[in-house]
Structures are given as structure tokens and as C-alpha cells.
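Excluded from the complex is one protein chain; the other protein chains are retained at their positions.
By written order: A, B, C and D. Residues from 1 in each chain.
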Amino acid sequence: MGSLTGLLFAGGLGFMLLAVASGLDFGAPPMLIGSEIQAHAPQQTGAANIVTSVVLGYRAIDTLGELSILFASAVSAGLVLGRRHTTAGTQTKGGFILQSGGSLLFPLMMTIGFYIIFHGHLTPGGGFQGGVILAAAFFLPLLARPGARLHHKSLSLIEGFAGASFILIGLFAMLEGKAFLQPMLIQDTLGQLVSAGTLPLLYLAVGLKVGAELASLLSRLIQTEAPQ
Amino acid sequence: MSTNLVLTIALPLLGAFLLPVLMRSSVAIALWSGPAILVYGCWTVAELWLSGFAQPLSIAIGGFAPPLGINLYVDSLALLFAFAVQLLGLVFWPFTLDQESARRQSLMLLLVAASTGLALSGDLFNLYVFYELAAVATFGLASASGSGAAYVATLRYLILSGIGSVLTLFGIALIYSQTGTLNLAHLAQLAPAQLNNSLGLTAFLAILIGIGVKAELFPVNTWVPEIYATASTRLSAFLAGLLSKLALLIILRLLLLIFHQPEAAQVILILGILGVISGELAAWRAKEMKRMLAFSSIGQLGMIFIAMALPDGKGMLAVLALALHHLIIKSGLFMLAEDWGGALERLRGSAKASPLGAVLFVLFSLSLVGMPPLPGFWAKFVLITELAAQVEPLYLLGLTVFLLATVVEASYLFRIAATLYSNPAPDTLSEEIPKSKGLSLATASLFGAGMIAVALLIAPVGDGLQAIAAQAQDVDLYITTVSPAVSGGSQ
Amino acid sequence: MSEIELWILLLLAVTMLSAAVMVLLVKNHIAAVAAASVVSLGLALIFALLRAPDVAMTEAAVGVGLSSLILALALRRLGLWRLDGSKTKTNLLEHHVENRDG
Amino acid sequence: MMLTLLDELLLFSGATLLVALFIGRGLAAGWMVTILYGGQLLALLKMAVLGYGGGTIASSLSFEIMGQELSWRFDGLSWFFALITIGSALLSSWFSCGAWERSYIRQGGNIWLFHTAMALNVFTMLILLASGDLLSLFIGWELVSWAGFLLMVLAGGVATSAAMRYITYAMAGGMAIFGGLALIYTASGSLQLEAVTTAVEQMSGAKLWLLVILFGGGFGVKMGLMPFHLWQAPAYAETPGPGSAFLGAISSRMGLFAILLVLVKLFGIVNIESLKLPFTPIDARDLLAWIAVFTIILPTFTAMKQNDARHLLAWHGIGQGGYMLLGVVVADAMGGAGGLLHVFNHATYQAALFMAVTAVIYRTGTSDLNKLGGLVVRMPLSFVVLLIGIIGLAGLPPMNGFVSKWLVYRSLLNQGMPLLFLAAVIGTLGTILSVYKLIHNIFLGQLRVEHEHVSEAPWSMMIPMLILSAIIFVTGLLPGIPLEWVASALQTVGLPVPDHTLGGIESASGSLDMIWVIGVLFAGFGVGALVFYSAGRSKRVHQLDNYAGGHFLSADVRYQYSDNFYAGLMHLIGGWYRGSFLWLERSIRSLVEFLSLGMQGLYRRANAEFYLLTTALFVIAWVVI
Partner (left out) sequence: MIPAVTPELILYTTAIGLIAIGLAGVVLSSHLFRMVLALVIAEAGANLMLVLAGYRWDAVAPILTSRAEPAAMVDPVPQALVLTAIVIGVGIQALAVSILIRIRQRFATLDRKEAAERMDAEIAATLGAPRDISQEAPLGERPLPTLPADQINMRGDSP
């Protein structure tokens, strides 16, 4: 009975939301700030990828908040899962293919990850996507050799300093008399790698932070003991 | 320097990121960096306030003019709450020195940063981000007590809050689809033309329910008794005292600036009334102090929601007064509850063991039920005069419920007070009687002193609040301060 | 939007919605996680169709990859990593789970 | 800044509170506080002009908070009530010094808290009496409520639950007043006293009814008016001795003061009279009068069943409040004067009675009427005080209670309200019956063995009792003295003032001159005494110099029983005691308990997401459809 009500209510809510959404003019958004940003982004941020200029320029503090959320959840997960238990003995090693594949893939993935990060202001992709790939790169050896330990100290160093540098870049702008997180050093070479001033630096910070965060999160997950 | 205000958000974040690293190198620096940052934050806000702050101002982050970039909107209300956040962050700072303290402290710093952001931000999605940050930090701190019950309670809270976020995000999506902007001032400009319809209302209600989870809005507050019973008392005090008020502040800003429809106010009113009824009645039967406080805070927030539902921002002063009053009193009561956990029966004779604590409890209770010279009375007075001025029967129902709830409140609060002052059961040893002592008692005394100071200075405080309320409810002032100008429209 | 895109969209929508339902109804947890990642994958494709390559990439990396990885790891740690779902009833309409340890 | 006389009084009172608060632990503190009460009385007497003719004296204290003006002032009415307040505080405090104080401390009582609570009560009452606008009235009201709570809760144990019950009632009353205040503020935009008049002019019938119910109910709770009377008796009775004398004398009269101020003075009896109860010939004034009458009858008959002297007196206190309200509601010259005079008279004899009972408790350790008896031979002075007190309480000449009750009866007859008169007389009958039980079971009959060595109450207790007795008799003989003050108070609230002389009342429909009445009475006594002493020699025998059933009596044999008093009468009327109000109170409590249970169920292990879903569905459906 209760479940039926739940289903009906969820369906009803969906139907009503749909009815409301049907009042929207799909495909012709007002784009009040969208078109404005589109017009000014190249001059103001120097990034060809306008999404990047929004993420790291116009709404940089959102991104900072988002990094903080990821950090908060990693810290919380650390608090919840407590100190890591080494349960390597109970786990079987990955097969040969996985192992060798892992060691082969590692440099490749690192390269791809950094590539994506550094081209975030030009092409789709950026710190988050690259960061995930970096995390995967770190994580792969762990999957292949469960006994292997990630270097947690260095991970947490990266984690802390990457996040801090994002803020410090922002504060640096303030020192220069500009606003917090204001993009600087914009070159007039749209489409080039060094066109977007501090934006790629920010993305690098994001990428490193996301990568380190996720890697430590995953390793923490994999190293918690399984229930008997 | 007004732009330094950004530092009240940025520095705690910086501190949070670096704390785990610092902890590895120097424990002393790590231990004191958090409080130092918060002291600096307090000072920054206070300095701005004292240096003749009169006109609200808007700080553009990243140097992009408001509707494009994100801005902080700084008026007296926002400053007041920003100050409260930094101060309470300091008061409730987890001073411990174990392996996990770095994590806990960095979560606390994140919570402070997020709360400050909630108080200051002038952008809808940015508010959402800070809201989520506060939520995640809360989850971490709530589960940090490490008991199984705390994990279950946190998970239940997390899922409820997650669903709330989905609804909020949906509401934001609706608003953005309709108007194409996220800046509150810009939305306030566009709202009469574009959001004054059922779509706007739906968006508001979705956001209301989503954010209401934190603001202890009636049916989505079932996490309250669970979390407050399992989390550390300091966290509960921070959540009940401050974070709920910040969520409320967001709803209030949305209501004042953007959604003027009477239906929005009515929904809030009805849910507020139900919240008062359910919270106060549930508290009446609570057998344990923390639960009693949890339920009572649901009831109190219901009262604030009732005040918020008054049309045309009339309830602004009442909301402000009730919220600040509740902030002081509930924090103090939670600090007392820190040592007075357990069944209420166990508290018999506690007044002898800790007279100061018992006196504080009675004072807080008196203020909570609105005994005249104490601040609670004035807050309630402002509310009921505004409520009685309304013609709609629903508001009068709210008034009646409010008055009756106060009676129930007095009944259960003073039952506890009577227990404190009664003689202990004959077979209890004096060591078994819980005492209120040490840091928690000192903190509670701090809030007690604050309350008495407000009671003595009620006239200037009242004038100040009136000025703040008048400034906050001035929509035109908000718009002109931010002055969101967009040259091109949609093409 | 062209005709073909419309059909692709329809196909994706149907797949995603049915995968979403599967997430809740299917007995095996692994299958549920897999279904969830199908939803994410569909979403990524839709994002791509909607001219949002950044979002599509992120969704693919985070939603399909990372999120599934986390969930799968969690399944192992939770002791739910079983390929046969016969013993576990986590059915949507069931209120009690016979098998406590999952 | 010049201090006005009122400022002096309030400062004095505040100083008393501070003295009690900071140096109230020593034994001498009681005397110090008592002397300070005397000082307050002097300060009040400096304002005696208020009691003889009127005018107002304002305090230089005033605030403006959140746009509300707060001010304080004294007029004839306030002065009259303040006189009773300070007078009873002075005598109660005097009574508590010395012997009683020592025994209280020996029993583990906190004398410091007691003195502080008393001083706080007096201070808050003065603030209430001085209120110059509705807001300060409410502030004073709440302060008095909580101060009373403090005094009641002192004794602990049983007293705590009684006080808890009191505070729940008082909060309910306070909130009703708060609601009424809000309505007036809405109607007139101000909380000055005149705002009530403005509001009354603007309001419709239904709203006026609401206002009368809110204010009448709110103030009535304090007075212990009919449906709200249950709290009062246990709360007053369980307060430590002198405290209950003080509370019984004045505390609940604050409700009458507020009713006089708000309903009679500002609302106007005429306006109350114009409110008709739909479908009946009754108007709001009749309703109040009938409530007053039932408040006389039911508690009085409840008092008759009490077996504890303090509870018996406390129940009477409720009933006597009914006479006061009745007189005030009748609102002609005699009724108003009778009602107000009764406030004074009641304070005197009620304090005397409570003190006498406390003296008995001090000596015997009990106030259980079934465990006492025959004390007249051991405590003759206390017996006399109690006798004077109960004559006053029963409203018989030559004591002061007779005058005020006579005035009330007279006005009822004058105004053509025979049914009310009849009911009031039934109430008096109950009073006489039950006070006889009181004096008989304590002082008359067989002395108990365990009380063989009891002695008279110590002088520290005796002197205030004797002073009160003297006041009771003197104001019974010369009612013109208090009637002068009453006249001034009546003038302040706008009620007609009767023609009064030193000996009583002059009026066309019948005058009363107590000097004559008492002269005749004593002449009668004299004749009786003459007959008694001239008729022959009387012989004194010892109580036990007697026999029953062929056996000589000894002290350890009970031959005189006092329990199950009035068995015959109870056989007749016992069936009427149904405890309906208790039942009502308990049902409300159960209802709250039940709802509370339900609400906890709502929160406990709730499917929160389902609530969220449901709410979202309904609110969105509401706006979409």
C-alpha cells in the first residue's frame, strides 16, 4: 500500500513538473548573461573554450566551492573510514595482463591527463576530466597489485598545495589590486596554449587536486577491509 | 577595506586545505592556525562594521560586473550573520589534539567558509554550492562521533539532503530557463515580469523544500532529532543555532527579492504552523535533554517561518529578532546539554551540583518562553503584533498556535528546571549527578552574558535591528547596489 | 535537430529510463550498478548531442567511470559483490530483506 | 533628576530585593528585610494623598523600546492595592523572623531564597500596580507570575508539582493577555491605556467578545475564576507558611486589579453590558457575574471537604475572590465599594488565618485536621486570632468581612438580582460550615496526648497575628477608614462612590453604621454575660473528668472524633462532588500527551523522503492546478 502511494506520488510529481516544464521555451533560452559572456569572454579571460572561461573566470568561486566540497567529502570519508587497514594479504593479485597493462598504461594516462588539463581553455575538457584520468592513472597500479601502497603523504601534499595554490592565485590578484580570483596575464593570442593567463594554472591546480583527492579516496575505499 | 571581506571565505578554505599538510610538519602551527583565521575573520567583519558601514555594497568576485560574474552582497544583515558565523565557529571550535583533529578542524573551517558564503553570496547557484559545501562538511562532522547510530543518522540525513539538493537544482534550472540569469539582483529585476507565474512558484517551492531540509522546515526535518542526538553537542549547537538560520536567510532573500506571490507565503505559513505544532508537542514528551532541544528547535524555527510568511516583508524584523534570539539561546542550551545528557530523571539534584548551570538553564528557558525583560519577549512581541494585524484567518490561526505553543514550551522547559532543582533520588551517589562544568559551562555562560547584555541594551539593539531589517527589505536598494546591467538581450 | 538525431535521442531516452527503472528493480547489486552506469553513459551521449562537449566528457569520466568504480569498490567492501542475485532481495516492492548481510 | 515619590517607593522596594539577594543568608536578614518593608510602607504613606482623593504620581522612569513607550505611575487604585501588598508583606515577613525562620532552616529550607522570593514578589507587584500602559502592564503581569512561581516552588516535593501546574495555567493566561494586547495594538496602533478605549470604539461585536474573553480569561486565571481555579489552592497551600499568608492575602488580587484597570476602567462596564450572548438574554456582564457566583460556591464547598487546614483556607481564598468580582461587576456604588473593600478585608483575615495555622504547624508539626484538636487550652491566643479570622471570613459581625459582604448583598438586592443574591448566600452558608470545621478540629474537642506539652506560639509570630486581628476588628468597627481609600480607588476606575461615614455607609435604600451594630452586639453580649454570671455558680471541670459507657476517661482514649466531619451533610450533597473540572483538566493533559505521542511517532524512524515527496507533490499541485 505504502509503496503504491509512493509510486503514485512520484509519478504525479513527475507529471506535474513536466507540465510546468512544458511552459518553458525550449531551444531558445533567454541567454541574458550567456550571450554577454560569449561576447566578452575572449577579451576578459582569453580562453577559447567559453565554458572554461565561465568555470575559471566568471564563476571561479563556484569552482573553488566545488573543490572544497570534493575535499570535504574526501576528508569526511577519511574520518569515517579511519586509518587505513592493510588487507593486502587477503587479496589476490591481479593477473599478468592487468599488471603489465597497468605499468604500461600509467605513463600514457598521465600524459593524457595533463594534456587534457592544459588544453582545457582551448578544447573540451579541463581540470576535472584530466584530474579523473590522473586519479585513474594512480589507481591502476593499485588495482593490479593490491599490496602496493600509494604514497599517501605525497598525495595529501599535492592535495593541500594544489587547493591552496588555487586560492593563492586568487589572492595574488588581490595583491595586485584586482578582485579576488580575477584572471591575469591574459595574452592576446586566442587559441594558443599560453593565451589564457592564469586560467591554465588554475586548471592545473584543479586537476591536481581532483586527481589527488580521488586517488586517495579510491585507495581508501580499496584498502578498507571487507566484511567477513 | 571592504574587499577584504572575501578573505572571510577564502582564508578558511585555504586553512582547511593546508591544515592536514601543516599537521604533518608542525602541530602547534596547525593547532592555532584555525582559530587565528577565525579571529581574523571576526576582526575583518567587525572592522568593516565599525568603520561607518551604512550603505550596502556589492563585491564582484573575479572583477566581473555582477550579472556576469558572482558578487557578494554585503548589507548589515549579511554582515551580522557573517560575523556570527566567524564568532560561533571560534566558540564551537573543536579543540582536540588527536590524529583526527586535523580533519575535524579542517571540516570546521570548511563549514565556516560555507556558512559565510551563504550569508554573503548574491548568486543563486553560488548559494547552492555553498549550501552543498556546508552540507558535506556537516555530514563529515556529524559522522565523526563514530558510533553506529551516528553513521545511520548521517546517511539518512545525507540522502534526504541529497534529494533536497536535486529539487533545489531543478528549481534553479527552471529559473535559469525562464530568465537566463542567476544573479539575485538581476532576478529581482526580472521577477515581476517573468517569474510571477506558476512556473516561478514551482521553482520557488522546489528550492524551498530543498533548502528547507537544512532550515528544519516541517516535514523535511525528521533528521533533526536523530542528528542532534548522535552528533557532538557543539556541532548540534552550530547547526541548530546558525546553519538553520542561514538556510532561512536564503529563503528569506528569495522571498523578499524574487517571489512575491501570496501562495509562496501561504505555503511557508502552513508548514511553519505545522512545524510549531509538531515540534513543541513532540518536545513535550521528550525524555532526554538533547532530544527535547532538537524538537524545541523545530518548533522555534516553525515560529520563524510563520514570521517569514508575513506579506511584504513585514515580518522581517520579527524574523531577525527571533532568529538571533534563538541563535543565542539554543547555542547556550546545547552547551548546557553537553554535560546534562541522558535521561531527564538523572538530572535530579543537578542544581546543587552546578548552580550556575541551573541558573543559566532557567534564564535561557525564561527567555525562550518570552518572559518580559529578557530579549525573547521582545522578539515574540514583534511577531504577534504583526500577526494580529493580518486579516487572513490563516495568520490568526498562526497567532493562536504560536500562543498555545508557548504554553506547552513553558510547561516542558520548567518541568526540566524543576527536575534540576529537586532533590536527587535517595539512592544516587553525589558523583553520579551530572555536573555542568569546564569549557561547556564557560561557553554557556558566554551566551548567558550575551543574552543579559541584549536584555539590558534592548532599546539600542531594537533600533539597530529595525535599521537592519529596513535595509534588508529594501528591494530597490538591493538592485541599485548590485546594479546588474546587461547591454544586449537575447538575440 | 535532424531526424536522425531525434531517433537517437528517443532511443537514448528509452534506454536510460528503462535502465533507471532496472537500477531499482533488479535483484543483483552488480547489475544495478551496471544499469546506473548505463544511465550515465546515456546522459553523456545526450550531453554530446546537446552541444555540451565539456559536460559530456565530464559525465563520461566521472559518471560512467569514476562513479561506477566507486560503487563497484563499495560493493566489494559491503560484501554485496555476488553475481547471482537469488539470495538477496532488494526488490523495490519488498520491505524486508531476508538476507541481512546482503 | 528629581526623584518622584513613586521612584522612591520603587527604589526602596528594589533595595529590599537587593538586600535579600545579597545578604539574605544571615538570621538577622529577616529583620532587616522586615524593616525595609516598613520603609516601603512609609514611602507609600508619603503618597497617601492618592488614597484620599486621587490624582496620579508618575515615575520619572520611562523607556522607548522598539517604538513602544513604557511608563509607570500610581493612582488611587494602585495605591490601595499597594497598601495591601506592602502591609501583608511586612506582617508576613515579620512573622517569618525569629522562631519560624529557625525551624524552617532546621527543616532544610533555604531562607535566603524565601526572603528573596518574597521581596521579588513585592517588587514585581509594585511594578505591575504602577504600570502606565498596556505593555508595562503585561511586563508586570509576567513578572508577577514568575515571581509567584518562585515562591511556590520553594518548598520542593509536592509544592513543585503544584507550582508546575500553576505556571502552566499562568502561561496560558499570560498568552491570552498577550493575544488581546496584539488585537488592541492592531486596532489602535498603540499600547497606551487610552488605546483600549479607542480599540473598543472601532471593534465589532465579535472582536469585542474575543477581547473580553482573552482579557477576562487571562486575568481570571490569576484570580482563580471558575474554570481556571484548580491550580490555586494546592499552590498557595504548599508554599512555606508566611509565604502562603502573603500569597493568600494579595497575590491573586492582582487579577482583580487588572480586571478593574482594563475591563472596568478602560473597557467600561457599559461596553461589557452591551455584549449580548447570542440566542440568550445574557450579556457579558451577567456572564461575569455568574462566573463570580460559581467561583464563590464551588470552591467554598470544595473547601468544606478538605482535611488540611492550609488547603481549606486556600480553597476559601478562591471563593472569596468571587465576592470581589461580583461586587465589581455589579458596579453600582455599593457593589463596587463592597468588592474593593473585600479585597482589603480578605487580605487581613486570610493572612491572620494562615499565620494562625502556621503557628499551629510550628508547634504541632501538622496541619491535618484529623490529627489535631483541643488546642485552645494550650494556644489560647492563637485560638482568638483564628476565631477573629473566621468570623471575618464568614462575614459575620463584628468583624470587617461583614461590612464588605453586606455591601455586596445590598447592591445585588438594589440592582434586582435576587438569583445572584441567593447563590451568594449559599456560598456564605458553605463558608460558615467549613470555617467551623476548621476551628473545631484544631482548637476544640479533645486535646491529643502528643500535644499535651504544646505551648503558645512565640511572640515573634504572635505580634503580627495580633496586629492583624486588631485591624480586622477595628476596620469592622470603623469601616470608614478603608472606605475612604476604596472611594478614591473607585473614583480612579470611574465607578460611582457611595456616601460613607466613619461607621459605614449612607444610602437611601438602607444605611449601615457598624458602630451601632457592634454597640448593640456587645450590649447583647453584656446582657448574656450578666444573665450567665448572675444565674448561679458555674463549676469548672476538666475535660477528662467525665465518663462514657460506664468508664472513666483517660487522655489516651479517643472519645471525640473529628474525621468524617459533616457526615450527615455529605450524605445529602456528597453526590454533587463529581470532580468535573479535574476530569476536564486531566482530559486536556491526556490530549496533549496523546498528540505529543503522535508527533514523536511522526519523527521517529520516519520515512523522511516520503514526507518530502508528499509535500513537494501537494504544494506544487496546489500552485499548478
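Quick note on the criterion: a residue touches a chain if its C-beta (ideal position, glycine included) is under 8 Å from a C-beta of that chain, and two chains touch if they have at least 3 such contacts.
Small disclaimer: the values here were computed from a predicted structure and weren't measured.
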(request) In the full assembly, spell out which visible chains the left-out chain is touching. (result) A, B, C, D
(message) Touching residues of subunit B against the unshown chain: what are they?
(response) 125, 129, 132, 135-136, 139-140, 143, 147-149, 151-156, 158-159, 162-163, 165-166, 169-170, 172-174, 176-177, 180, 182, 226, 229-230, 285-288, 290-291, 341-344, 346
(message) Need a quick check: the contact residues on subunit A for the chain that isn't drawn.
(response) 3, 6-7, 9-11, 13-14, 17-18, 21-22, 24, 26-29, 31, 33-35, 37-39, 41-42, 48-51, 53-55, 58-59, 62-63, 65-66, 69-70, 72-74, 76-77, 80-81, 122-124, 128, 190-191, 210, 217, 220-221, 224, 227
(request) Mind listing the subunit C residues that contact the chain we can't see here? (result) 1, 5-6, 9-10, 12-13, 16-17, 20-21, 23-24, 29, 32-33, 36, 39-40, 43, 46-47, 50-55, 58-59, 62-63, 66-67, 70-71, 73-75, 77-80, 90-97, 100-102
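Here is the rule we use: only the chains that are shown with their structure count from here on.
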(request) Calculate how many whole Å lie between the centre of subunit A and the centre of subunit B, each centre taken as the average of the chain's C-alpha atoms. (result) 30
(message) Need the CA-centroid distance for the pair subunit B / subunit C, whole Å please.
(response) 37
(request) List the centre-to-centre spacing of subunit C and subunit D in whole Å, with centres computed as mean CA coordinates. (result) 76
(message) Going by the contact rule already set, what residues in subunit D reach two or more other chains?
(response) 614, 616, 620, 624
(request) Would you mind listing the residues of subunit C that make contact with two or more other chains? (result) none
(request) Please categorise the chain-chain contact pattern as a line, ring, star, complete graph or other. (result) other
(message) Show me the residue ranges of subunit A that touch subunit B in the complex, using the header's touch definition.
(response) 16-17, 20-21, 23-25, 28-37, 39-40, 44, 57-62, 64-66, 68-69, 71-73, 75-76, 78-80, 83, 153, 156-157, 159-161, 163-164, 167-168, 170-171, 173-174, 178-183
(message) Can you tell me which positions in subunit A touch subunit D when the two form their complex?
(response) 2, 6, 9-10, 12-13, 16-17, 19-20
(request) Would you pull the subunit A residues touching subunit C in the complex into a rising list? (result) 3, 49, 51-52, 124-126, 128-129, 132-133, 135-136, 139, 214, 217-218, 221-222, 224-227
